[in-house]
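One chain of protein is taken out of this complex; the other chains stay put.
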Amino acid sequence: MSFLAELMSTVFERRYRRSSARDDRPIEELCTDLLGNSGEVSGGVLARLILDRYASLDWEDKRAFFAFLTGSQGIDVATVRAALDSFEAAPDKASYRALMAACEPDRQELARRLNQVPGATERLVEMRADLLAMLPENPEFAMLDLDFRHLFASWFNRGFLVLRPINWETPAEILEKIIAYEAVHAIDSWDDLRRRVQPEDRRCFAFFHPAMPNEPLIFVEVALTRGVPGSVQALLAKGRDVLEAEKADTATFYSISNCQSGLAGISFGNSLIKQVVADLSRALPKLSTFVTLSPIPGLTRWLAANDRSLDGADAARARALAAHYLIQAKRPDGRPVDPVARFHLGNGAEVHNVHADADTSENGRRQSGGVMVNYLYDRARITQNHEKFAADGTIAASSEVRSLAAIALEDA
Amino acid sequence: MSFLAELMSTVFERRYRRSSARDDRPIEELCTDLLGNSGEVSGGVLARLILDRYASLDWEDKRAFFAFLTGSQGIDVATVRAALDSFEAAPDKASYRALMAACEPDRQELARRLNQVPGATERLVEMRADLLAMLPENPEFAMLDLDFRHLFASWFNRGFLVLRPINWETPAEILEKIIAYEAVHAIDSWDDLRRRVQPEDRRCFAFFHPAMPNEPLIFVEVALTRGVPGSVQALLAKGRDVLEAEKADTATFYSISNCQSGLAGISFGNSLIKQVVADLSRALPKLSTFVTLSPIPGLTRWLAANDRSLDGADAARARALAAHYLIQAKRPDGRPVDPVARFHLGNGAEVHNVHADADTSENGRRQSGGVMVNYLYDRARITQNHEKFAADGTIAASSEVRSLAAIALEDA
Amino acid sequence: MSFLAELMSTVFERRYRRSSARDDRPIEELCTDLLGNSGEVSGGVLARLILDRYASLDWEDKRAFFAFLTGSQGIDVATVRAALDSFEAAPDKASYRALMAACEPDRQELARRLNQVPGATERLVEMRADLLAMLPENPEFAMLDLDFRHLFASWFNRGFLVLRPINWETPAEILEKIIAYEAVHAIDSWDDLRRRVQPEDRRCFAFFHPAMPNEPLIFVEVALTRGVPGSVQALLAKGRDVLEAEKADTATFYSISNCQSGLAGISFGNSLIKQVVADLSRALPKLSTFVTLSPIPGLTRWLAANDRSLDGADAARARALAAHYLIQAKRPDGRPVDPVARFHLGNGAEVHNVHADADTSENGRRQSGGVMVNYLYDRARITQNHEKFAADGTIAASSEVRSLAAIALEDA
Partner (left out) sequence: MSFLAELMSTVFERRYRRSSARDDRPIEELCTDLLGNSGEVSGGVLARLILDRYASLDWEDKRAFFAFLTGSQGIDVATVRAALDSFEAAPDKASYRALMAACEPDRQELARRLNQVPGATERLVEMRADLLAMLPENPEFAMLDLDFRHLFASWFNRGFLVLRPINWETPAEILEKIIAYEAVHAIDSWDDLRRRVQPEDRRCFAFFHPAMPNEPLIFVEVALTRGVPGSVQALLAKGRDVLEAEKADTATFYSISNCQSGLAGISFGNSLIKQVVADLSRALPKLSTFVTLSPIPGLTRWLAANDRSLDGADAARARALAAHYLIQAKRPDGRPVDPVARFHLGNGAEVHNVHADADTSENGRRQSGGVMVNYLYDRARITQNHEKFAADGTIAASSEVRSLAAIALEDA
């Protein structure tokens, strides 16, 4: 198999080299060609050539390429207006088709034509990652980025994603990406990884797209426990006792990481959590509680901005301040200041509990004085929670957390 | 495995039944709901409910549903115009986003949200098949259809398709679809099928989409031969001698069938042929000729319209008339009258030869007096052929066919 | 994949042809060579050559080959005796090794050396099928056959077998073997097959060996029903109502077929039934009854030998005679005359019920006047039933069947 795959790619490689060696036109010209007539028939070779050419560009040439896409391949206002007038005058198939064509910038079709060679999807995602990195300095690329995002939202539609368990039987190639992409609680070695994926009371799941089978899009790490845990170091400890999966009553989501910066803004987290909750419930019917153990990334910063601090605070005060922050600290749009809170509350979860000394890592101390929070996903209330939160920002929380938040107000 | 898959779906089924049993709102209301807030959080259940509801509708209710999608979920001209004005006045991220949003009808987002449950893609394709069947009587649905087509062109982008060989190791479930979908030379039994996929000198390949793994999108049947064949009955004969694949010099594509009427207008044939040519070349380096043995579906009809006929024509005259038709009979737009000719010539193939008594089936006699044609895919000339054909309709043909076509003119 | 597999085998083929073309020594000499020194190092080429040579032999040459294996490759009594004496005198590693070597005929090692090329296991099984076909005329081959059987019992040990469901997703290549191998109730078309494997209340399972992945060894067909069925035609009827699998309370094994005549005497049936009972119980926990609907192949013959007949018997009398036969008709060794009864009772099943007009096919009429029997596998009693049957031939039966059998005695 592997030999032969090799042989195949070798043959293909050779043919491609022959044809690509002869074509040193600028990438912009190649793109125009791909969009034109010959793109239909010799599209594969051309698409691969463009993607390879792009990969070989330096940062400034990439910027120039994005400028080309932004400038020459956008929509034309006059054309859209004319098409809109025609459509308004006589809304039929022809005028609708013309209007739709006018409204869609050429670069979307360009991306679809590029996406016909093996591996292209991944490379287009990387292309957008480059674009996003330039965006702060080149805000004019924002429109181009919206087009990428629109296309990716269609391509990475939930119905095309595949949930796969990540465990000790997973190929090393993918596991090393899990190590690299873990963004919440760093995985410091293969042994650390093994402790998170091999024991029967630790699980990990990732979404994949069929066109990028070796690239996780997002993954979640889960601990199966008895009761709701309040310390991430306890969950990750070496040498801890492993629980029989069957005896667990609680599944705790203690880390969720997005893997592809080029897919920023395409939301997978909500679907991932719901799918994992459904699958775990089915496999382990004794699980009754689905909860997170989440960081509070904005706590320290917000307290400082409000002339308060966790320095020297005892556990009770630390919890109270955290509860207050989570429930009361709002942005001008009425949503919570804390981004993790926005995510889980937006999904219909509720603030269940807060724990002092829950993340004693340097990062945990710095961002939230070691305090962490459990968001509870109670299937009976998810829809209602979500709707209230969406309607007016109402935050669902346990009475304990409400009390803590109230104390904080008086106390602080 | 299969037991457990069953168990799983059973559990899921039960849960779904509970929730769906309670919701008997009209499908239109469910769709509005799915597009709204709660769609994000309880989308899966809602999407499945809508798809099931749709499947249970009778023809008139489906028509009403399409009317709803056409009427209420299209674009709003005033909104587009206002967004266009704003964008023209200040073309920035916000105005571009607003314009793009205004230009995209809600029903596209609706389709993306429906496409989040297992099997949804296939059901949406079937939905469009229904729509296409109504289109002649309901031309007002054409715009809705354009939206489907636009979405499917993105979802079924070449980069997401998978080529799979179809052979005697293929699951029966898929093979029976090959039998059902064969549109050129009907497969009349499992034995007939076996003769087309099992011998080493007969091949079949199909494109699949990962979200519809058991549904071929298009397939091609190939005969490996010595020399270019001129009779489809000879290719399909029972008890013929099987050629060692290694000894073949020619691969003949004798049948190409699209499988999904709901994907009409999304073109797969060109990609399929090119992929199969590339793969066969690699596996069997002695293959030097890639050719079709194709029907001429419009010949009899065109001759009749021009007061000519193949009745009583000898082989020479039949070939000459066919050659003439293929090369000279044009539509007002300058393209060939014959749809199969348009397809292959548009792909860069050339008219290589014509054969009398090549398809002696009733259908073959009726449509073309039994004459068939070989289109040759010569990789050295494909791009050039394609470009000339695209530019001005120039048809590439062998000198033999040219001579035949010329004779026909004088002779007829 | 398939292309490349082809490429591979092509390359291999060519190399093999080169070397095999030069070697036209008699098969016996090749075998001697394979057992000798060079067999270790060039064994693969030699083994393949021998297997191909064997396949090309005509019946008489095969007979000569078996005569060679019987005569020259058996054990040598004098050598065994000497080794036994040495072992008795000094039972140590060396003397034991020598004794074991003397006791094992060379042809067993020959078979192991033949079994080193892809596909060899299957061809050795076919070789024994030939041997078994000759055995009636060549009883001197019985010893050779015992060696084959001993080797196969080790190779086809239960721990190496894989149970696979056979359904409509199974490759056609395997399904057509199911059609061919069905020995109890013939499958007369692909449609008939589909009715037995596709509906959710019909199942089929087969054992496979990893070295013969496309060859079922034995398979069983199962109907999921409500209540114990009494007619095989009803089970197999076209257009019958399909039961939701979840609603079934009974799994009925209505056909078990051995596929490989070359594996005669290697028993798989007991393991197969038990594995399928275990798997079905797990997947469908509401199943409470596991039963067969079995033929009574020896009934008519036995009645005739005892001057009785089913001609003109009404249902009551037919059932009574069948019950009597099943429970009372014994061979000299005390086991039931009926081979199917011996099989199921030996597995620990019990005679549960008998049905008149249960198999109205020609074969069913002929062998048992249409009467069939249910053997019940009650897990609470299997071990006990088996042990009693093994100890003294005690047959477990329901009181209804006992009564019928008793009536028969008085009545007949």
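Just so it is clear, A, B and C label the chains in written order, and each chain counts residues from 1 on its own.
Here is the rule we go by: contacts are C-beta pairs under 8 Å (C-beta built on N, C-alpha and C of every residue); 3 or more make two chains touch, one makes a residue touch a chain.
This one's a predicted model, so the numbers in the text were calculated from it and none came from an experiment.
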| item | value |
| --- | --- |
| Residue of C:T121, C:T225, C:S255 or C:N374 in touch with the missing chain, whole complex considered | C:T121 |
| Residue among C:C31, C:L151 or C:V291 touching the omitted chain | C:L151 |
| Touch with the omitted chain, as defined above, among C:L84, C:L243, C:A264 or C:A406 | C:L84 |
| Among C:S72, C:S309, C:T383 or C:S403, residue touching the chain not depicted | C:T383 |
| Residues from chain A at the interface with the omitted partner, ascending | 1-4, 6-7, 10, 165, 167-173, 175, 190, 194, 200, 214, 245-246, 279-280, 282-284 |
| Chain C, residues in touch with the chain not shown (by the definition above) | 8, 11-12, 37-38, 40-42, 44, 75, 77, 80-81, 84, 87-88, 91-93, 96-97, 99-100, 103-104, 112, 115-118, 120-121, 139, 142-143, 146-147, 150-151, 153-155, 157-160, 162, 210-211, 270-271, 274, 278, 282, 347-348, 382-383, 386-387, 390-391 |
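In this section, only the chains that are shown with their structure count from here on.
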| item | value |
| --- | --- |
| Equivalent interface positions on chain B and chain C, same or different at half | same |
| Distance from chain B to chain A - Cα centre to Cα centre, in angstrom | 35 |
| Rounded Å distance between chain A and chain C, as computed from the means of their C-alpha atoms | 55 |
| Touching two or more other chains - residue numbers and ranges from chain B | 282 |
